[in-house]
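Contents: one structure, followed by commentary.
Apart from one protein chain that is not included, each protein chain of the complex appears where it belongs.
Chains here go by letter, A and B, matching the order in which they are written, and residues are numbered from 1 within each.
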Amino acid sequence: MKKTILLGAAALALLFGAPAFAAEGHDDLPHRESWSFAGPFGTYDTAQLQRGFKVFREVCASCHSANYLYFRNLAQEGGPHFTEAQAKAVASEYQITDGPNDQGEMFQRPGRLSDHWPAPFPNDPAARVANGGALPPDLSVIAKARASHVGFPGFITDAFTQYQEGGVDYIHALLNGYVEAPEGVTVQAGLNYNKYFPGHQIAMPKPLSDGQVEYTDGTPATLDQYSRDVAAFLMWAAEPYLDTRKRIGFQVFVFLIVLSGLLYFTKKKVWKNVAH
Amino acid sequence: MAHTETTQTTRRDFLYIATGAVGAVGVAGMIWPFVAQLQPDASVLALSTTEVDLSPIQEGQIITTQWRGKPIFIFNRAPKDIEAARAVQLSQLPDPQLDQDRVKKGHDNWLVVVGICTHLGCVPLGHQGNYDGWFCPCHGSQYDSSGRVRVGPAPLNLAVPPYAFNSDTKITIG
Partner (left out) sequence: MEGHSTYQPKNKVARWFESRLPLVGLVHSSAIAYPVPKNLNYFWTFGAILTLMLVVQIVSGVVLAMHYTAYAPVSFARVEHIMRDVDFGWMIRYIHANGASMFFIAVYIHIFRGLYYGSYKAPREVLWILGVIIYILMMATAFMGYVLPWGQMSYWGATVITNLFSAIPYIGETIVQWLWGGYSVGDPTLNRFFALHYLLPFMIAGVVILHIWALHHVGQNNPDGIDVKSIAKDTVPFTPYATIKDTFAMVVFLLFFSWFIFYAPNYMGHPDNYIPANPLSTPAHIVPEWYFLPFYAILRSIPDKLGGVICMFGAIVVLLFLPWLDTSKVRSARYRPLYRQFFWIFGIVAVGLGYLGSQPAEGGYVIASRILTAYYFVHFIIILPVLGFIERPKPLPASIADAVLAKGGATVVAGASAPQTKG
């Protein structure tokens, strides 16, 4: 029987392994960066989220919506954690359409904490028209809606290493992936070449460059740093309770290990006099 | 021999009790999130204040606005309404309360009350009944121009929500 298992294992390895190797070198896979929120004890870096918010607000938000993000979220613990006054100030800088009022008319008023992040375009067709026919995707959960393809051994080891950062790695890589198209590749009109975009031809022009957004805390104002910060911010936007989740998870683990230990000894005691 | 038996029993009992107790704590801990999810969520809490512009409300007019999903009556009272409310003897009221305590000082013409009958939660009708206030169509309770119950099964006056004047013509409820 051992032989069968060995044979089977070999067959499985062939089945899984061969195509995985063959697929390699096809595309440039996003590099796995190190993130403060990775791993069982990972937490968001508040300063990084605040910087990322600045990049998001000054650059991304001019084309992309983030409909599930509310101004009140900006003051949330385990997030950018601005003071409530700061979040209110941000909100009041935007004009929100409200109404209808008593005269039956829609009107503009300054944003409140309970408003969601205002979309740059009134609807999808308007967004398309303004962006050469391509719809800029909503960024609220984009960090969970993107991942890079993981081959055979990777998808198993990822379960053990708790790798959940495929989306942020992809965003970081994408923002850094604008390069000259290799020879022989014709980039279609209105599209741009990106090393990491599936198909390599992306409608979004290179959005970030060195020095574009002003950082006041001494962090280097580089493309790499911007993309790292904004990716972290988008991860928070997609998963605002990550800090809480990991904290509770640790408590649950300690508790369950203690309980299973106790149950193990209880079980041994109960079965002590029974041959089984 | 007997002595050994006793110690063994005690140790075993301790293990059982410890396991049971830890298990019970776990069950209680697991129940909590499922109970906590019932409370008002963050989007509801975010809407827990309402700003109202009083300038369009004419003297003698009652408007209805919403706060936390409940109707709020805002009554711009004429001087005769205030006088009537203040002339009543407290002993005649089922739920004695001074009109002065139900309005903000310096803004005595503005009455702000939760528009829910304190009997069983219907919405009373304005400018009806015998007391120039509200009349509840469900069971006939009547309220005066200070929102105090005068007749009927309702036990309490219309509640005054927490609110503050931001300026002479703007209030924030909640």
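Here, contacts are C-beta pairs under 8 Å (C-beta built on N, C-alpha and C of every residue); 3 or more make two chains touch, one makes a residue touch a chain.
Given the structure is predicted, the values throughout are model-derived calculations rather than measurements.
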Exercise for review: Specify the residue from the set A:47, A:89 or A:145 that touches the hidden chain.
Suggested key: A:145
**Study point:** Contact footprint on chain A, counting only the chain that is left out
**Key:** 1, 4-5, 8, 11-12, 15-16, 18-19, 40, 67-68, 73, 137-138, 140-142, 144-147, 152, 158-159, 162-164, 166-167, 198, 238, 240-241, 245-246, 248-250, 252-253, 256-257, 259-260, 263-264, 266-267, 270-271, 274-276
Study note, to complete from the structure: Where chain B meets the chain that is not shown, the residues are 23, 33-34, 36-39, 41-44
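Note that only the chains that are shown with their structure count from here on.
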Review point. When the C-alpha atoms of chain A and chain B are each averaged to a single point, how far apart are the two points in Å?
Key: 42
Revision key, fill the gap. In the complex, chain A touches chain B at residues 70, 72, 102, 113-114, 255-256, 258-259, 262-263, 265-266, 269
Point to revise | Footprint of chain A on chain B - complex, ascending | key: 12, 15-16, 18-19, 22-23, 25-26, 29, 42-43, 46-47, 56
